[in-house]
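Have a look at this one.
Missing here: one protein chain of the complex. Every other protein chain is in place.
Letters A and B mark the chains in the order given here, with residues in each chain numbered from 1 onward.
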Amino acid sequence: MLNNSPYFLKPASVQSVMLRVLLALLPGIAAYVWFFGAAILVQIALASVTALAAEAVMLHLRGKPVMMFLGDGSALVTAWLIALTFPPIAPWWLTVVGVLAAIVVAKHLYGGLGQNPFNPAMVAFALMIVAYPSLMSQWPGVGFSDLAPQLNAIFGPRQLDAITMATPLDALRTALHTPEARATVAGVLGSDASFGNIGGKGWEWVAAGYFLGGVYLLQQRIITWHMPVAFLATLLVISGGFSLYDATRFAGPSFQLFTGGAMLAAFFIVTDPVSGCTTPRGKLIFAAGIALLTWVIRTFGAYPDGIAFAVLLLNIAAPLIDMYTQPPVFGHKNKPAARP
Amino acid sequence: MSALQRLFKFHGGVKPAYNKEASTRLPIAVAPMPASLVIPLHQSIGGMPRPLVAAGEKVLKGQRIGGADGNVSSAIHASTSGTVVAVEMRLMPHTSGLSALCVVIEPDGRDEWIARQAFEFRSASPGQTRDFLRDAGVVGLGGAVFPSHLKLNAGKHGKLDTLVLNGAECEPFITCDDVLMRERAEAIVNGAVIMREILSAERVLIGIEDNKPEAIAAMDVAAAEANCKAGDAAIEVVSVPTRYPAGGAKQLIRVLTGIEVPHGERSTDYGVQCFNVGTAYAIYEAIALGQPLISRIVTVAGNVAQARNYEVLFGTSMKDLMALCAPLPDSDRIVMGGPMMGLLMPGDSVPVVKATNCILVGSQALFPPPPPEMPCIRCGDCAKVCPADLQPFEMYWFSRAKIFGKAQEYNLFDCIECGCCAYVCPSRIPLVDYYRFAKSEIWAREVEKEAADVARERYEFRLLREEREKQEKAAKLAAKTAAGREKAAAALAEAVKPAATPEEDAKKALIAAAMERAKAQKQEVHPENTADLTPEQQAEVAAIEARRAEIREMAKPHLRQDD
Partner (left out) sequence: MLDALLVMALGAVLLGAALGYAAVRFRVEGDPLVEKIDAILPQTQCGQCGFPGCKPYAQAIAKGEAEINQCPPGGDEGIHKLADLLGREFKSLSAEHGIEKPKSVAVIDEQACIGCTLCIQACPVDAIVGAAKQMHTIVAQQCTGCELCLPPCPVDCISMQPIGASVETWKWKYPVFKINSTQRDAA
């Protein structure tokens, strides 16, 4: 049977969108490997294989055409984001369980591609950090980039003390917001050479890599400017404001923007179209809300990075935000007053 | 062309491959007379015209064969002289593959016109002009076929700021307006001058996409000439950026004037009216030459060896027309219109009608079948390109789930079905198909609901009426029995009573005399105008009176109801 108009279709596909997102992640991954060793590549491979296998099984169980959906690349994007947000020396099963939670529970149990109300990668992160807080907080420091001990950490018995360190975010929170704290931001960040000058030594370059990828996504019109700008600007304004108010207790914007997953979130996580807002104004509110919650959780909360929780909370609010931010339809905005 | 003309932008839009060169290389050719013409009676928005001819009748070229049904309708004419072979159901140029009433004419080859006479619209009232155009069958030739006479109404202000002539023609492949403007610019501008007078429009803006430089040049010359003749600079040719759908009436009005006409409102209330350039040409032919609309320019393009524009009589079969352009052997479909909004034809036997701006021959290679539909990932690309500022993915979501109320809340009916959303969708969802489905479902439901409401009302009225009739009957019966009983009692009394006394007799006689007098008086008074009538007339009056009485009787219950 012949289809109806339009007969012209622009050469676009979900697959090409997803592949370009993966491409955009490469600069960040390259910086990651440069500073922290090849363990992240192992984690990405592990996550990808797990994700594709889980996706295939779920598609088969749901009676969907497996090859068609497997090729769309969405599972790979989820897998890569999980690998990039988890510690690179996390034990292999942590990554596998995280990916399974994302693909099986957060994606397919909600109806598969396009139907998930929550960002699957963030569901995985939140689940794992609640279940295994210590394993999720063990990050390698700069200089511990030899592959052998990292592989050992991933696959072998855990002997981590040699290569792990607290992240600057973690150190700051424990030092500043425990009762009877006397530390200052400058003191904490200056206490360890590996914390670097901006957001943790090496991490600022990874963040720069993500930023580069984000610019590529913008240029490709896969994401719009609204979400990254609103996210980064809110984080900047709020951390800047509090840092001005009391620089000894609140870390400044240069730290907040380049540490943890802020840059990855701004361009790759917050911008997930399925679980986020879609109207221009909604996107601004959505991303700003995530930034606000992220800062609050980072500064006062119990977990090292708050992005996952912030994203999930705003995911719930997304439909409501969308409903109240519908852009005016052609002819329905500022109606010209009828002529006298 | 004025460089000072400030242009506005409409939201969204896409830039598909235009493919317009192939059909503009050769000038317009007149398509040869076919062996038979199948002219559908319903070729415009509005009521279906009534057939005015029967099989066997001879008709002349331009003779009215379908009379407009009410004001929202438009007449149909014989495209050539010949014999009406049949008035019957034939396959329509519509995706449904359904048939409708058509007049089939066998041309006699003489192509003999009816008497043609220019219409003096300056001395006619606006209403007369509109009636004339309705009976000349002039409808919008941009594709919507809305009766033009209804649009030639200056609205509540009595005059307009701007008359917009639409020469944007943004759909790929279609060039019928382009070549018409190149070759018959003067007639188009003359049509615009006529329309401007009827609408008392201050200025005329002719919007043409900037990928048609030849048309712009030709129209510029014609506009300058007309301006010179009129001694003002009211007509202006404006080059607008090439971007689909710049040729949508609302989009073009927005680009030229900055005014956004909301869905369901008259553009005249905003001081603007928009006509296609082909319509302007048709209005010129109708008013200045007295020729009703019987032919149009049709682009034949797509999978053909020689694409070209033809002047085609309505009723010519698409097969005959296509054959002139040598369709390639792998052709598998005919689309009426362009590749973005065109309608798939149920076969090649369907006739060219007023809405046929283009016959697009398709093939698997030219229009490959769409890849399988993937789930929507809410990427928002459709919203970015929507020229009506809609949220297409939301409308899709609810149309797909058949939650039509919600789809309407997202302004489904503001959708102009331009196809931009489906064009960019990375999930290759046939979005427009979902909107068409939802719209026709909603319309059908509305009609059904209206019918149900009418039925409910009529049923309830009937129940009421039955109840009342029952009561009346009962009352009548009761009265009758009461009267009967009284009469019987009186008779009994009469029988029992002795003969009447003399006094009583005298009284009775008095009363009788009075009544006699009254009767005589009544007979003496005659209505003047019925004094000397023929017996036939009197009989007629009596009959009418009888009928009136009957009606009065029938109306009684209703009257009482009103109380």
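Convention: a residue touches a chain if its C-beta (ideal position, glycine included) is under 8 Å from a C-beta of that chain, and two chains touch if they have at least 3 such contacts.
Values in this document were obtained by computation on a predicted structure and should not be read as measured data.
The omitted chain makes contact with just one of the residues B:128, B:200, B:440 or B:471: B:440.
Of the listed residues A:23, A:68, A:109 or A:244, the one in contact with the hidden chain in the full complex is A:68. Within the entire complex, the positions of chain B that touch the omitted partner chain are 42, 92, 94, 96, 98, 100, 372-373, 400, 430, 433-434, 436-437, 439-441, 444, 447-448, 451-456, 458-463.
Following the convention adopted for this analysis, only the chains that are shown with their structure count from here on.
Computed centre separation for the pair chain A/chain B is 56 angstrom, with centres defined by C-alpha atoms.
On the chain B side of its complex with chain A, the touching residues are 10-11, 14, 16-17, 95, 157, 161, 172, 250, 254, 259-263, 265, 269-271, 332-333, 335, 337-344, 362, 366-367, 369-372, 374-381, 383-384, 387-391, 393-394, 410-411, 414, 419, 422-428, 430, 432-433, 436.
Chain A makes touch with chain B in their complex at residues 2-10, 12-14, 16-17, 65, 68-69, 72, 74, 112-115, 221-222, 224, 273-274, 278-279, 326-333, 335-336, 338-339.
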